[in-house]
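Note that one protein chain of the assembly has been removed; the remaining protein chains are unaltered in position.
Letters A and B name the chains as they come in the text, with residue numbers starting at 1 for each one.
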Amino acid sequence: MADTTPVAAGLAEAAIDDTQVAAKSRSYWTTVWQSLLRDPVTLVFAGILITILMSTIFADVLAPADPFKTNMVKRLKPIGTPGFLLGADELGRDMLSRLLHGGRLSLVMGISPVALALVIGGMLGLTAGFLGGKTNMAIMRTIDVFYAFPSVLLAIAISGALGAGIVNAIISLTIVFIPPIARVTESVTTQIRNLDYVEAARASGANAFTIIRAHVLSNVAGPVFIYSTSLISVSIILASGLSFLGLGTEPPKPEWGLMLNTLRQSIYVSPWVAALPGAMIFLTSLSFNMLSDGLRTAMDIRL
Amino acid sequence: MRAPLLHVSGLKKYFPIKGGVLNRTVAQVQAVDFVDFDVARGETLGIVGESGCGKSTTARLLMHLIRPDSGAVVFDGMEVGSREGIAVHDMRKRMQMVFQDSYSSLNPRLPVEGSIAFGPMVHGLGQTAARARARDLLAKVGLDPNLFIRRYPHELSGGQRQRVNIARALALEPEVLILDEAVSALDKSVEAQVLNLLMDLKREFDLTFVFISHDLNVVRYVSDRVLVMYLGKVVEIGDVDAIYESPRHPYTRALLSAMPSMDPDRRTDAPPLTGDPPNPINPPSGCRFHTRCPFAEKVCELKAPALRSIRAGGAQSVACHMAEAGSGHSKSSAEGLPA
Partner (left out) sequence: MFAYIARRILYVIPIALGVTVIIFGLVHIAPGDPLNAVVPPDAPKETVQILIEAYGFDKPIPVQYAIWLGRALSGDFGISFATGRPVAEAIAGGVVNTLILAAGAILIGMTLGCLIGAIAGYYQGSWIDKLATGFAIAGVSVPHYWLGLVLVIIFSVEMNVLPAMGMGPGGAKDWAWDQAHMRHLILPVITLSVIPIGIITRSVRATVAEILTMEFVQTLEAKGLKSFRIFLHVCANAAPTVLAVSGLQIGYLLGGSILVETVFSWPGTGFLLNDAIFRRDIPLLQGVILVLAMFFVVMNLLVDILQSLIDPRMARS
């Protein structure tokens, strides 16, 4: 071996000992939480969302009246009628009670397709991204075909063929959201697959499954989850939109989109009562969007 | 000479370039083109060359992280990946690698402990034992386990992260460590500390190093033998003193002349390299260096020179027409380019 060169040896002595300096330890989630606490707008919308979730979950307790009980005398009473805080619908049912109960189906129909698509699309994207090559080609080119439809159109096409019903609406929306989630997962996975720590894991002899479980999943989950939360906002609008077209829930079940559709006929009698269900859809969708944006900033994720 | 620990012969890797209307392969990057070399047990082989010459591809081929198009890597007498040789999985337990980018080579979501313990657990060590080994190794690379074991990569400095990477590579108790520009991204002062650490660890664990770097000073400091690569080819290989004191290939000489030295006696007057290296997609014919070589003649364009031993016992080999008597080059002799 050659003698120590002046460069290496000299500097080694002069340098500050690098091993003694340690930053204050803060886990990733602590950092995320702290930056969320400094973001009042996101917190406000998170609060609204929690309120909406809670009031629909506890609708049975909170609702002042039976959402199915019709009352021909009280038909289309305006907002503020005694005993009917938010008015009554075209069959004289209490609007407040129906809005509280209606949120359940709207939320279930909006959230469950994204959750299902997250599982299916996530697995497809992970497989395509990690394996690459021909597998990637096969999966992603099929996804591209579904991408050739605008989402509303695809949802209506599948729902229209399957027929009305909650399950059919959920199926069709799941199919709508699989492609975008698979695409995002694939692109994030492909980026991560080429990073050195995945190479290092391969170099230590781990098989594909172990590497995905230990190294890829934890790094893909964050961005894909955040992306999915932003899709919930779209999903809620689409789900209620399907009901609005008569493709989702069937009467007399309360659901915001369906309520909007039936009350539409009565706008000349009781205009603002008819607008209420849509306002709820808007508020929920907006809250999911704002929360998703806030989380994305806090988690420092760029898609 | 004893059988080498690592024997590489005819290693070749071309990367296809897709293009055209049908996205067919229209060209190939000849990243590593029929490379042969040996590494003896316990020695440090330095690999130098400009960026894009195929150093890192060679490292990844050695680890079987990418598959070679052809050629063989023989580890301790057993061919890697062949039926009667050694399985890739078993080879990887005995040969490990440290990557250049200390940040991207650590999983940002895993604490230091998890990163180091991962390899041993893959190879069947229990969680408790693997964790104990991680603490042990962290101490060995000079980081206090109590202070660092729960840390995440973003909480460490570059030098600390590279120490963790070294610990991670050592966790499988390998015999060979491939260091792919492992200290290049570090500050000079930190680089020196990490280099000294590496030399200490080499002694302690009887390691064999393949040390890849573009920094000629560092390579001289750590290596026993040096391999010089140019556009995917080995142009010169030999003992470190032979290469640094009497380089025979014009490329090696040009590289060394461009090397900053604090010692005025070591400065040479050889012409420095001009221009960028040619495109490896369509490398020059014959000797790949002929487009930048001050001694290039007709024969250099026509014929690729073979790697020939010019000193006894493989102390120095060079691939140059000037080092082959009767090659057709006007300056040809058995010793090659005169000093």
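The rule we apply is simple: a residue touches a chain if its C-beta (ideal position, glycine included) is under 8 Å from a C-beta of that chain, and two chains touch if they have at least 3 such contacts.
This one's a predicted model, so the numbers in the text were calculated from it and none came from an experiment.
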- Message: For the chain not shown, which residue from A:157, A:217 or A:299 touches it across the whole complex?
- Response: A:157
- Task: With the full complex in mind, choose from A:54, A:119, A:138 or A:267 the residue touching the hidden chain.
- Result: A:267
- Looking at A:221, A:245 or A:301, which makes contact with the chain not pictured? A:245
- Touching residues (missing chain, whole complex) on chain A: 141-142, 144-146, 148-153, 156-163, 233, 237, 240-241, 244-247, 260, 264, 267-268, 271-272, 274-275, 277-279, 281-282, 285-286, 288-290, 293
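Please note the rule applied: only the chains that are shown with their structure count from here on.
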- Query: Cα centroid separation between chain A and chain B, in whole Å?
  - Reply: 47
- Touching residues (chain side chain B, partner chain A) in the complex: 44, 60, 63, 65, 88-89, 92-93, 96-97, 99-101, 104-110, 115, 118-119, 122-123, 142-144, 147-148, 150-152, 155-157, 159-160, 163, 165, 168, 171-172, 188-193, 195-196, 217-218, 220-224, 240-241, 244, 262-263
- Within their complex, state which residues of chain A touch chain B. 1-2, 4-12, 14-19, 21-28, 195-197, 199-206, 210, 214-215, 218-219
